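Every protein chain of the complex appears in place save one, which is left out.
Let's turn to chain A:
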Amino acid sequence: MSRARSGLAVALRLQLRTGWKVLAAWVVGLVGTYAATVAAIDTTYGTPEQLATYGATVGADPTMAAINGTPYGADTLGGVVSNEFGFISAIAIPLMGLLLVTRSTRAPEETGMLELLRSRSVSARAPWTAALLVTGGALVLVALGMLATLLAYDVDAADAALYAASIAGLGAVFAGIATLAGQLLRRAAGVTAVGVLVLGIAYVARAAGDVKDTGWRWLSPLAWQQETRPFADDARVWPLLLALGVAATLVAAGLVLVGRRDLGSALVAGRPGPARAGRFLSSLPGLALRQHGAGLVSWTVGAAVVGGVFGVFTDDIDDVVEANPDVQQLMSAGGGDAATWYVAYCLVLVLLMAVGAGVQVVTRVRREETGGRLETTLSRAVPRAGWLGTHAAVAVLGAMAVALAGGAGLGVAVTASGGDVDTLTATVEYLPAVAAVPALGVGLFGALPRGTSLVWAAFGYVAVVELIGEALSMPDWALDLSPFHAIGRLPGDDASGQAVAVVSTVVVVLLAVGLLGLRRRDVPR
C-alpha cells in the first residue's frame, strides 16, 4: 500500500483475489493425493517386515528407478511413499511452480492487464515479486501439508521436514525458471513451453542417471530433490541447498532483467510475416492445424523421445531383475516377464502425454470462444458443426498421432536394446482410450461450455489411476473409470474387446454431444 513498497501489496492482493481458486486447487489436490497415498501404503505395508519386503523387492526394481527415481530408504513408510508418489511429484510440483508464476506475470502482461496495474504506483518488479511470494507460499503450504500427514503417521519429524522442504525446493527451481524465461519470451505459452522442455530434459537426465548410476543426474533439478534421501540413513541437506541456490540465482537474474526492459517487450522481438494467406491457411483445417500444429508436433517429438529413452533401459532392467530373485518373483506375480511389465508402464507414460496434448487442443478451442474469435468465425459462412468437427478431429487425431509416435519410439528402442515386446499393437488397442478424455472436452465445450476446463480434472483422475491407482488400493469400478485400465494392461495382458468397444462408443457419443450442443447454443456463452 505504501509507495516505499512500490505497489507490492497491491499486486499481492490482486493475485490472491483473482487466483485463490487455482492456488487452492493445487494445494488441496497435491496434499490430498499425497495423504491418500500415505494412507494406502500404511494399510498395505503396515508392519516393519512388510516395509522391509518392499525395500528388498520394489525398492530394488530398476523399473521404479527409471520412472519414480531411486527409492532411497524404501524400507520406511516415508521412503515407500516418496517412491510411489515420485512420478507425480516430479511432474506436478515443477508444473505448479512454473504455471503459478506465469499466470500472474507474463500472461497478464501479454493481454495488457499489467499495463493498467503498472499505471498505478506499482513498480516493474512488483507483479513478479508478488507472484513469487504467492507461489512460494503455495509451495510451503503443500510442504506443510505433506509434513503434517507424515507426522500424523509417526514418521520422524526431521526426515519428514527434509522431504517436505526438498519438494518445496523443487517447485522453487521451476518458479525461478519461469521468472527468468518470462523476461526473455513475450508469450506466456512460450514460457510454459520452455519450462516443460526443461522438465522433460530433467526427467530423462534423472532417469538415465538413476538406471545407469551416472553423474548425469546432477544436471536434473529432480535429482536434487531425490538426492536429499530424507528417509535413508544417509539423509543430507546439501542437495536441497543446491536447489534453493539455483532457484535464488534464477529469480535474482529475472528480477534484475525485469527492471531493465520495457513493459510488454522481450529479448526475442516480433518479426514481420507474409502479407497474404494461402489457400490452405484460409481453409478450416488449415487454420486449425496452424493453431494447434506447433503444440502437437512438440508433444509428438516429446513422446517419441521419452518413449525412446525409456525403451533403451529395457536391457538394464532385464539384467537387474535376473540378478535379484525377489524382484523376479514380484514381477512374475504381476503376470508376464519383467521387461513386458516395464514396457507397459512406460507405454502408459507416453499415452498420458498424448492425452495431455489432446486436452490442450480442446482448452485452446474454448479460448477461441472466450477470446471473441469464434464470434467472428461464425459470422462468416462457416458451419458450426464443421468448425467444431475440424477442431475435434485435430484434438483426437492429434492425440492419437502423439500416442503412436510415443509407442513407436518406445518399441524401436526396446527392440534396439534386445527386447521383444510389441508396443505398437498395444498402442493401437489403446487409441480409443487416448481419444476418450479429449472427446469429453469436446462434449463439455458443446453442452456445458463454461465447464470445459473440467476436462483437466478428468485428465488428472486418469493419470492418478494409471500411475498410483493400484498403490492407492482403489476399488475396481473406480479404476475402470480410466479407459486405459478398463482396456487392460498392455502389452502383456490381452486387450478387453468389450472395453475397447465401450470406450469407442463413449468417444463417439461425447463427440456427437459436443457437435449437437454447439449447434443448439448461443455464441458466445
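Simple rule for what comes next: a contact is a pair of C-beta atoms (placed from the backbone, for glycine too) under 8 Å apart; a residue touches a chain by one contact, two chains touch by 3 or more; residues count from 1.
Please note the rule applied: contacts and distances are computed from a predicted model.
Per the UniProt record, the absent chain's protein name among "Cell division protein", "Probable glycine dehydrogenase (decarboxylating) subunit 2", "Zinc/manganese transport system permease protein" or "Multidrug efflux ABC transporter ATP-binding protein" is "Multidrug efflux ABC transporter ATP-binding protein". Remark: the omitted chain is touched by one listed residue; of A:G215, A:P272 or A:P475 this is A:P272.
Touching the chain that is not shown, out of A:T376, A:S473 or A:Q498: A:T376 (per the contact rule at the top).
Those residues of chain A that touch the chain absent from the view are 110, 186-187, 270, 272-277, 281-283, 287, 290-291, 370-373, 375-376, 378-384, 520-524.
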